[in-house]
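A single protein chain has been omitted from the complex, and every remaining protein chain is retained in its original position.
And now, chain A:
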Amino acid sequence: MKEYKNELKVKVNLGENLRMSIPGLVKKVMYKTKYLEIQVEKEKVIPVLKYLKESSKYQCKMLLDIVCIDCLNIEEIKIGRFKIIYVLNSIYNNCRIHLSTYVENNGIIETTSSLYESSVWLEREIWDMFGIYFEKHPDLRRILTDYGFVGYPLKKDFPITGYLEVYYDVVDKKIIYKPIELMQEYRNYNFGAVWGDYERKVYLENIIK
């Protein structure tokens, strides 16, 4: 309990200090159990990251991961289509800091590869999977998908079947790619309903009656 209180104290201290030291740049500071979350505008990511990396109080010298979330069909879409989270680690404070911003569809954001070397591959992955363009990136190429792959596979509006079909042609002795042809129309299921949702509804209605 005491340790937890200490951790919380450190986090609140860090958050408040950030608010005081760079007041115009930070939009929101949230205190979570395991980490500190900072929300910023997408134009202000670089200055905030630079501050977090270089100020003696934070010393976030490790970029562990860049996470991207497609916000289609959830509430956060009002702010922006994609949420990008930079997961930073500060060994000095024994604390993790998440820096999050929102980007629109087919959006553009500046690369952080000048600050963190590890972000080169992470950004390549996000470009490959979500189609977010990182300007000034030194080496923006595909990393996981095949050459000639169509679309961005981790977007929520990407069809589960994909756009192309791959098979080995015995006569040509080659792998052939052709546009996919389905025997029947792809069915749209109602994904909103969770298991036991209907039963719960009926049960509640009975109680109200």
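Following the convention adopted for this analysis, a residue touches a chain if its C-beta (ideal position, glycine included) is under 8 Å from a C-beta of that chain, and two chains touch if they have at least 3 such contacts; residues count from 1.
By definition in this document, contacts and distances are computed from a predicted model.
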{"item": "Absent chain [UniProt protein name; select from \"Related to Cyclin CCL1\", \"Polynucleotide 5'-hydroxyl-kinase GRC3\", \"Exosome complex component RRP45\" or \"Complex 1 LYR protein domain-containing protein\"]", "value": "\"Complex 1 LYR protein domain-containing protein\""}
{"item": "Option from A:Tyr51, A:Phe158 or A:Tyr177 whose C-beta touches the chain left out", "value": "A:Tyr177"}
{"item": "Chain not shown, touching residues in chain A", "value": "106, 108, 111, 133-141, 147-148, 164, 174-179"}
